[in-house]
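For this view, one protein chain was removed and the others were kept in their places.
On to chain A.
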Amino acid sequence: MSMIATENRRLLLRLAVAAVVMFGFGFLLVPFYEKICEVAGVNNLLRPDRVANSQVDASRTITVQFDANTHDLPWRFRPLQAAVKVHPGELVTIAYEVSNIRDEPITGQAVPSYGPQRAGKFFRKLDCFCFTQQTLQAGEKRTMPVAFVVDAELPAEITTITLSYTFFEIAGRRVVGAPGGGAAS
């Protein structure tokens, strides 16, 4: 009987270790997922794009509009130009301006989105302030460039692209009351 008891305890220990390992595995899925996304080239929102073809198609003109939002962040954030007209394949640099109106340093991260959504994958950003986190000292004002190329493959029916950034505050943020924390933006 005690033979069985020892045997049981050994198996119990092994299975318990397996359970703990699987708990860790859940967290291991995080870097694993990021690696897969990187290799598969999906979800690379925050990395510079590559431009394969730099042929400028002067026969088409695309209007690119710029939009700026902040999410629970005491920053003033605006594009320095409302819109520009570009030819597909042409390298264009525009700028946004952001200022921290609080009396403490804050770190933020901008996340881009596109309208219409399917224009996103034809909008190649070579340089963008959204590739890194931005830390602004109290009262600091900063002008930040975006260099982009609209891919010549852009479907013909798209004539206007809206590039919209939302700045989110990150790490060390003051915890805003959890219920309905995402209220105003």
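Structural remarks
In this text, a residue touches a chain if its C-beta (ideal position, glycine included) is under 8 Å from a C-beta of that chain, and two chains touch if they have at least 3 such contacts; residues count from 1.
What we mean here is this: contacts and distances are computed from a predicted model.
Only one of "Acetolactate synthase", "Spermidine/putrescine transport system permease protein", "Cytochrome c oxidase subunit 1" or "Peptide ABC transporter ATPase" fits the UniProt record of the hidden chain, and that name is "Cytochrome c oxidase subunit 1".
Contact residues of chain A toward the unshown chain are 4, 7-8, 11-12, 15-16, 18-27, 29-30, 33, 37, 40, 42-43, 45-46, 71, 109, 111, 166, 168-173, 175, 178-182.
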